[in-house]
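There's a structure below that I have some questions on.
A single protein chain has been removed from this complex, and every other one stays in its place.
A and B label the chains in the order they appear, each numbered from 1.
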Amino acid sequence: MFQVRIHGRGGQGVVTAAEMLSVAAFDEGRYAQAFPSFGSERMGAPVVAFCRMDTREIRLREPVMRPDALIIQDATLLHQVDLFAGLPSDGYILINSTRSLGELGLEDLLARHSMERVCTVAASELAMRHLGRPLPNAALLGGFAAITGQLSIGSVAGAIHAKFSGKVSEANVAAARAAFESVLESLARSKAHA
Amino acid sequence: MSVQEVKFYQTGTFTVGNRLLAENERAVQANMRRTNSLNSGHRACQGCGEALGARYAIDAAMHATGDRVVAVNATGCLEVFSTPYPETSWQIPWIHSLFGNAAAVASGVAAAMRAKGRKDVRVIAQGGDGGTTDIGFGCLSGMFERNDDVLYICYDNEAYMNTGVQRSSATPPAARTATTMAVGDEPGNRFGTGKNVPLIAMAHRIPYVATASVANLRDLEDKVRRAIAIEGARYIHIHVPCPLGWGSAPSDTIKVARMAVESGLFPVFEAEDGVVTSRYKLRRPVPVEEYLKLQRRFAHLFGKNPDTATLARIQAMADQNIGFFEL
Partner (left out) sequence: MLRQVEGSQAVAEAVALCRPQVICAYPITPQTHIVEGLGEMVKDGRLAGCEFINVESEFAALSVAIGSSAAGVRSYTATASQGILYMAEAVYNASGLGLPIVMTIGNRAIGAPINIWNDHSDSMALRDAGWIQLYAETNQEAADLHIQAFRLAEELSCPVMVCVDGFILTHAYERVDIPSQDEVDAYLPPFEPVQVLDVSDPVSMGAMVGPEAFFEVRYLQHHKQERALDRIPELAAEFAARFGRESGGLLRTYRCEDAETIVVALGSVNGTIKEAVDEMRARGQRVGSVALVSFRPFPLAAMRAALGGARRVVVLEKCLAVGIGGIVSDGVRKSLSGIALAGHTVIAGLGGRAITKASLVSLLERAARDELQLLNFLDLRQDVIERELGRERASRRSGPTAENILRDLGATAAGASPS
């Protein structure tokens, strides 16, 4: 089973992101479960959503306590909420930011983490460029595909198409592909530096 | 206008009017082949205005629709006295809903008829004032707001009679009920309270609102006939004296009802889409005392020291109605 936890703020499409992940996994023939954690809902409040993927039926119904991957849609949550709870040292981390891990104040926190599994991507900026709005959720799924290899970018694109329509769908897919490429490049660069 | 222009008076009855009219102008009640939808054998009190009103109204509806009426009845006097286990006096399809949801259940029946392609079957919801103005108010407003295809008939005897004459929001000021006793500084029901549901119905701008009285059979029948043919939410509010609760003589029911109308305390009018379109004009308004003194629920206003101040306030209410509705 592969478990994903997505952190963001209300209004950023965190729940939709988890749903699209599950659809992409389903399209690849796997079982998938996506659900939100509900708090007091208002725009801007911290929101968490979960997605589990497996080759067999998923029976577990608890929140994801031990994520294999974290997607952080809003970096302002970093020092406000315990985003990394339960994350093992070899878990994937994908952060939506233009800043480096050092600039984000994460170097100490991730000192004992497998750094080839951590990546930032300027998803909001990519979304602005392709979509005209800073909604990073679809783009981040492209980044997720790249860093984890759990899903193909094609499946991610398919899930985006199923959720959105017309120009919005095209733009989101473009942003996702751009994020996919960007993350692959980042990973290649840090590997070269290692 | 649905009210007859010419009246035939003969010692307080309208019967001679029927014999002198063409058959198609006679009241449905005059017709031997009327449905008698609320059949004899029910357990209403002697002189019950509601039993009269219900029979008049439903027979008129049946006549107008070729016997295609379904009735939904709120809990109350009418429901209780018309269906004493193991009998029913209803000759039409009839369901007792709950106390507060006759309008909603009727909306459901109307939806079912639409789903079955039977818009020719007309749905009537009926309840007393308690089940309409108080506990049934939410569902009533919902039905109005959705413009559901239901004719709601309220039989207003101005209190919760079935449970022992307790005050409702239709109880008039100064009236004695079991929960507004004629004692203390302000005996009877308080002034400045209460609801006018016909006006509230008009505020919903439904296609048809009317008030009627058992004192004018033909007017009541005409209004039901008009209403039953209209599509959408309709409301008829019928004033029905209750000899037991009002403390009036059972033989005085029609007279008491007529006094209420002729004093202006119960205005009789029609409205469409929120605007009054016709009213029963009062040739010579009767002083409210003529009406009130027939009922022991107002007895505390009379006697050796009549409460002239309260009587004046009630007269002012009647005068205000006369002005507002242009009676």
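Worth pointing out:
In this text, a residue touches a chain if its C-beta (ideal position, glycine included) is under 8 Å from a C-beta of that chain, and two chains touch if they have at least 3 such contacts.
Source: prediction; values computed, not measured.
Here the missing chain is touched by one residue of B:R68, B:R225 or B:R313, and it is B:R68.
The chain that is not drawn here is touched, among residues A:R61, A:R112 or A:H193, by A:R61. The omitted chain makes contact with chain B at the following residues, 67-70, 72, 79-80, 83-86, 88, 90-98, 100-101, 104-116, 121, 138-139, 141-142, 145-146, 148. Residues of chain A that touch the chain left out of view are 18-19, 22-23, 26-27, 31-36, 38, 58-63, 65.
The rule is short, and it goes like this: only the chains that are shown with their structure count from here on.
Averaged Cα coordinates give chain A a centre that lies 66 Å from the centre of chain B.
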